[in-house]
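Got a structure for you, questions after.
Note that one protein chain of the assembly has been removed; the remaining protein chains are unaltered in position.
Lettered A, B and C in written order, each chain numbered from 1.
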Amino acid sequence: MNASTEPGAEQRTKDWWRTSIIEMSPGVIRYRGYPIEQLIGRVSFAQMVWLMTRGELPSEPQGRLLEAALTAGVDHGPQAPSIAIARMAATCGVGLNNAMASAVNVLGDVHGGAGEQALELYQAIAQRMDKGDALVQAVKQGVDDAIAAHGKFVSGFGHRFHAVDPRTAPLLQLVDEAACAGVVSGRFAQIARAVEGELAARKGGKRIPMNVDGATAVVYAELGFPAPLARGLFCLSRSVGILAHAWEQTQQGGRNKGPIPREYIWSYDGPAPRDVPAD
Amino acid sequence: MNASTEPGAEQRTKDWWRTSIIEMSPGVIRYRGYPIEQLIGRVSFAQMVWLMTRGELPSEPQGRLLEAALTAGVDHGPQAPSIAIARMAATCGVGLNNAMASAVNVLGDVHGGAGEQALELYQAIAQRMDKGDALVQAVKQGVDDAIAAHGKFVSGFGHRFHAVDPRTAPLLQLVDEAACAGVVSGRFAQIARAVEGELAARKGGKRIPMNVDGATAVVYAELGFPAPLARGLFCLSRSVGILAHAWEQTQQGGRNKGPIPREYIWSYDGPAPRDVPAD
Amino acid sequence: MNASTEPGAEQRTKDWWRTSIIEMSPGVIRYRGYPIEQLIGRVSFAQMVWLMTRGELPSEPQGRLLEAALTAGVDHGPQAPSIAIARMAATCGVGLNNAMASAVNVLGDVHGGAGEQALELYQAIAQRMDKGDALVQAVKQGVDDAIAAHGKFVSGFGHRFHAVDPRTAPLLQLVDEAACAGVVSGRFAQIARAVEGELAARKGGKRIPMNVDGATAVVYAELGFPAPLARGLFCLSRSVGILAHAWEQTQQGGRNKGPIPREYIWSYDGPAPRDVPAD
Partner (left out) sequence: MNASTEPGAEQRTKDWWRTSIIEMSPGVIRYRGYPIEQLIGRVSFAQMVWLMTRGELPSEPQGRLLEAALTAGVDHGPQAPSIAIARMAATCGVGLNNAMASAVNVLGDVHGGAGEQALELYQAIAQRMDKGDALVQAVKQGVDDAIAAHGKFVSGFGHRFHAVDPRTAPLLQLVDEAACAGVVSGRFAQIARAVEGELAARKGGKRIPMNVDGATAVVYAELGFPAPLARGLFCLSRSVGILAHAWEQTQQGGRNKGPIPREYIWSYDGPAPRDVPAD
């Protein structure tokens, strides 16, 4: 680059932040090229999520399928750490935005990453099939790899509270309908069911049913989302429940509400009382 | 309460967390009484937001109006602190959930509270009218009170970047249409426009146009949301842009990306170099 | 400013971030003018906290008094929302930094702001005395104002768990000793004790003893810290306990640990089961 074409300081500063998501000038806001005034009222919130994260507007049926997955994960009650945190935060004198932040923050690999891991599993199986493996063989190998990487629990299957997760069947049914209508291929629903079958076979026939993470991962895979966005979408979805609980707790009142009733002090198993040694 | 009806320890523990949002038993999840399997695929995401935060399902047109407001606030580019934080976080080796948390967290009174404050203003004006004040009088008094409480900038009006905020007109048009259709009363659109008129009058005719916060507050007021939820809904809305930017930045790469290019060190105006005094 | 002296883009970018805290060039780091290599090993951590937040190095005795206050607030057990959040977060697959963030975040007005409010009260009383009010009169008026602003609980006095807060006496004793040694004036210890006396008088002699927030606020006031830093210093202090608990929980293990044992589902008081209306 010679001196005359070298970008000036102003340009270097602008280039420090580069995006293909949003373009603005005074009076103008465009997302992915579309003017905001054309989007408002004409696309669904789920279509907007898709446009922002992936760059193109989905069709209306694609948007509805995404919407179903977002609906499925909104809440799992005050025993989930994310929801409990939102409620406790609301009693500590912070704003709803802060309560939401502390709560969304814990949706990490264990609490919020199961969908991402399930999607990775499905995609890995699909890639084996693209290279010529039969479904059964690809599933066996994929499950082996998942167990080797993450331990004996295969993300997306089994639930410590629900013997059968009530969110799975309606999601799969919507995927099946969308596959019939040509909206999606149905390939990942097939893969996920085969994983469920493989897991049952390994347990001597005892079913370890697909849970909400496994089922939403089917939706996201069918719709072409990359795996890390499965976690991001779950964060959006759960944010709704987080907000609802933070708001309900705000209305219930309470100050510095802890996890258990005040009359129950925790269990202590440390050193017996002792004195600080003399200097 | 006599001894025999006094709740036992187990009951006291259960009662420590009390909610009217979600009921669960193995295999069953109900939100506000509705089984999850009936909600998935049949209600829009915006209807779900409404159900969770307010307790009842809105009509479809109400849901669409809420959806328009949620769509309007998703993003305002990398110069907004929330978006910049999401992008910087994404380069620091944290998950998308963490990037979202750090970013949503800053949607406080200044960055995320304008809609809440605008809604409070509209509601205060409406209450004056309920007590018999004329619109003009109620607006004058409401604006006086808002300025006394929050300073000369009236939240929801004027924008430091957009002379005219492109998100306002389409939102108000949707409210007007919904008012014509009997979905909402149109009362708060009238109030907000009167506030805009009052502000112009105080500036000798110079218009200080309603911005996205003022316009979404109209939507939320028309739909009956309490003021604090205006902030919560904005957090949900902006979370979409936050996620999109965190994800885009992840794909762009970068490690520990700071706010300005590395060749520009910040400006220092502290003490001149000096030695730590001898002990 | 004429064209020739108008700062260029590079300068404007540098000026966007301006600080008197830190100056850097390759191989050089100076905090408040002092080279880092002279500070390491020669100042205490508390002196460093003081230097960074206030601009000058404190004397060693001032540093020790600050250290005592920082030590007093590190932990109040897993029933405090901040600590519970740290522990729950640690089971969700996030890093220690994330667990600390979710927890520190809730140290808001209610959980973390009592010291700040107590300090404001002491300073308001001192200002009245500077204008000529007698101690007794200034205290009465200050307490009246605090109650009017924040409600019947005066921040820094009384504790829902400890009839007598065991952290108060040792802190006040250190302040008294420092006052005898001329390190501090002792004025704010006198004011705080007078507030305690006034509160007891209003309760017909029933003592509402100064708690840890009231006592650390005495230390911070004696050392000349502005009120908002009382909250900031408490955040630093409690971060130690937060880290310790997050780390202990990590070692204990657990996945998605919620606030109460899994066999206790929460109490539900919402609508009875119902069907989603037909479209």
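Observations
Just so it is clear, a residue touches a chain if its C-beta (ideal position, glycine included) is under 8 Å from a C-beta of that chain, and two chains touch if they have at least 3 such contacts.
Bear in mind the structure is a predicted one, so any value in this text is a computation, not a measurement.
Put simply, the missing chain touches A, B, C once the whole complex is considered.
The residue from C:A200, C:A244 or C:V276 that touches the chain not shown here is C:A244. Although one chain is hidden here, its contacts on chain A can still be listed: residues 10, 13-25, 30, 32-35, 38-39, 42-43, 55, 57, 94-95, 97-98, 101-102, 105, 259-261, 264-277, 279.
Although one chain is not displayed, chain C still touches it through residues 9, 12-13, 16-22, 24, 26-29, 31, 35-37, 39-41, 43-46, 48-49, 52-53, 64, 67-68, 70-72, 74-79, 84, 87, 95-98, 100-102, 104-109, 112-113, 161-167, 169-171, 173-174, 228-229, 231-233, 235-236, 239-241, 243-248, 250, 252, 260-261, 263-264. Listed for chain B, the residues touching the missing chain in the whole complex are 8-10, 13, 77-82, 84-85, 88-89, 91-94, 98-99, 101-103, 105-113, 160-161, 255-260, 262, 265-266.
Just so it is clear, only the chains that are shown with their structure count from here on.
The distance from the centre of chain A to the centre of chain C, with each centre set as the mean of the Cα atoms, comes to 35 Å. Chain B and chain C have Cα centroids separated by 28 Å.
Listed for chain A are residues 9, 13, 77-79, 84, 98, 101-102, 105-109, 112-113, 161, 260, each touching two or more other chains.
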